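One protein chain is absent from this view; the other protein chains keep their places.
Right after this comes subunit A.
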Amino acid sequence: MVKKKDYSAGLPDPTPIIDEIISKYPSKVAKKRKKAMVANDPEIDQPVQANVRTIPGIITQRGCTYAGCKGVVLGPTRDIINLVHGPIGCSFYAWLTRRNQTKPETETAENYMMYSFSTDMQDENIVFGGEVKLKEAIREAYKLFNPKAIGVFSTCPVGLIGDDVHAVSRDMKEELGINIFGFSCEGYRGVSQSAGHHIANNGIFKHVVGNNDRPREGKFQINLLGEYNIGGDAFELERLFEEAGITLVSTYSGNSTVESFAYSHTVDLNVVMCHRSINYIAEMMEEKYGIPWIKGNFIGGSSTAKTLRKVAEFFDDAELIEKVEEIIAREEAKVEAVKAAIKPKVEGKLAMMFVGGSRAHHYQDLFEELGMLTVSAGYEFAHRDDYEGRHVIPDIKIDADTRNIEELTITKTDNPELWRDDLVAKKAELEKKGYEFSHYAGMMPQMKKNSLVIDDVSHHETEKLIEFYKPDLFCAGIKEKYVVQKSGVPLKQLHSYDYGGPYAGFEGAINFYKEMERMLVTNVWNLVDTPWKSEPEIVGSMTINA
């Protein structure tokens, strides 16, 4: 078992641990990995290598483009048939493994999320092409379920044999008269899941957003982007917005429907939670319709309050502001009471986090609230802007992998009723007062001096970090969970929440505090060492069968 360290006087310079980590790598690998590790200084700009290929042979946390596209963005949408074109594995593994909860309006309303649909390609489809089978599968799906939309996802072999999922989708859309569209999200196409998010964003924007120009409903209309309803997070946020009188038109994409995506361009404001996975849609909506976006964060009580206030400030309506303040006061009192009870037990504990896009950042708020210290963190599939802030976007080198992803040219809508001059004016006016739109400061400015930032952390690095920092808690995913726990360090899965949650909003903060108490105050770890280990003098002098 590891002995804990005390960092109350500040974090140590992590350079020695960086050197130790890379000493084991072949020199080319070492050179590359070193650029992905930075001793943080919140005062200065430092580039972090991000969104580059993982080195072959390295045990990484990352998944593939398909996982980002099918799993993350389209997966949580219940009223569409997501058909995976490929051999069975890809569809099998993305079958109900992401915990995006969904609640259809009625007992019989459409919900395909419990199903896994695949063309289950066989040998002969690889040799002779799978387009005929794909078409037939679409027909069969239509016949059986009569859905309003079908999304088709390409997996690795599909791209190689040249099946054109877009052409097939176009043909079938014409034949069946429902919305059918494809995604070229083959796993090899990008560096990580991130490419899949981008491809999914493009696809949804092209084929769904703007299909239904229904008239506005409600006084204050927003979309929540990058909220995937893991463990019911979106339910908690829906509760808050509803009470405040804000209409949540669409959530991308948790407890969501393609139906709502189709009229999501009728809102006044987009609130982006996970910047990496979905800022593209926000940008495209702004270019096409003039709808501004802000970065929001609903992880932690104070972040939730801050984001709610920011939304209310945008609408600048006295009644709304009053209502929001009322909710915040009531909910924060509950949060504070639980925090006061738990904080003394966990204060000063050390956490590290290597997860997804936004979670490695947002969860630091919760730890801060509990007086815990994040000693090291990094993303699995971020780009430099997620670390350093959006101001570095112009400096980011465009490499072959990025060039691979179709860049949509978005132009201003020619429907004058849909172009929001009023919002453009409002944005300009608020910006003058210092209100920040289209802004994300990134993770590093929030992190302490000398905390260690690592992009695309590998298994070897994880082991070394645990040895060096002896953290009290490690946050990552299922592949890391038991590895870390075998060393006597509890691991919190921040992708699935270990089947707990919700952790968003005020209720979520309370749940998370309690979870930290459970994990950090438990006696379980004291059971690991056997009692006879510390009393070696217990040696038998009498043996049976001697």
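By our rule, a residue touches a chain if its C-beta (ideal position, glycine included) is under 8 Å from a C-beta of that chain, and two chains touch if they have at least 3 such contacts; residues count from 1.
Assume contacts and distances are computed from a predicted model.
**Student:** Looking at UniProt, which of "Amino acid-binding protein", "Type-4 uracil-DNA glycosylase", "Elongation factor P" or "Nitrogenase molybdenum-iron protein beta chain" names the chain we cannot see?
**Tutor:** Per the UniProt record, the undisplayed chain of the complex is "Nitrogenase molybdenum-iron protein beta chain".
**Student:** Could you tell which one of A:Pro14, A:Gly75 or A:Pro157 touches the chain left off the display?
**Tutor:** A:Pro157
**Student:** Among A:Val29, A:Ile396 or A:Ala441, choose the residue that contacts the chain missing from this document, as touch is defined above.
**Tutor:** Per the contact definition at the top, the residue touching the missing chain is A:Val29.
**Student:** Touch as defined at the start, partner being the missing chain; which of A:Asn51, A:Ser91, A:Ser169 or A:Ser451 qualifies?
**Tutor:** A:Ser91
**Student:** With the missing chain put back, which residues of subunit A would touch it? List them for me.
**Tutor:** On the side of subunit A, residues 1-2, 24-26, 29, 53-67, 83, 86-97, 107-108, 110-112, 114-123, 125-126, 133-137, 139-141, 143-145, 155-157, 159-161, 187-189, 192, 400-401, 404, 459-460, 463, 477-479, 481-488, 525, 528-529 touch the unshown chain.
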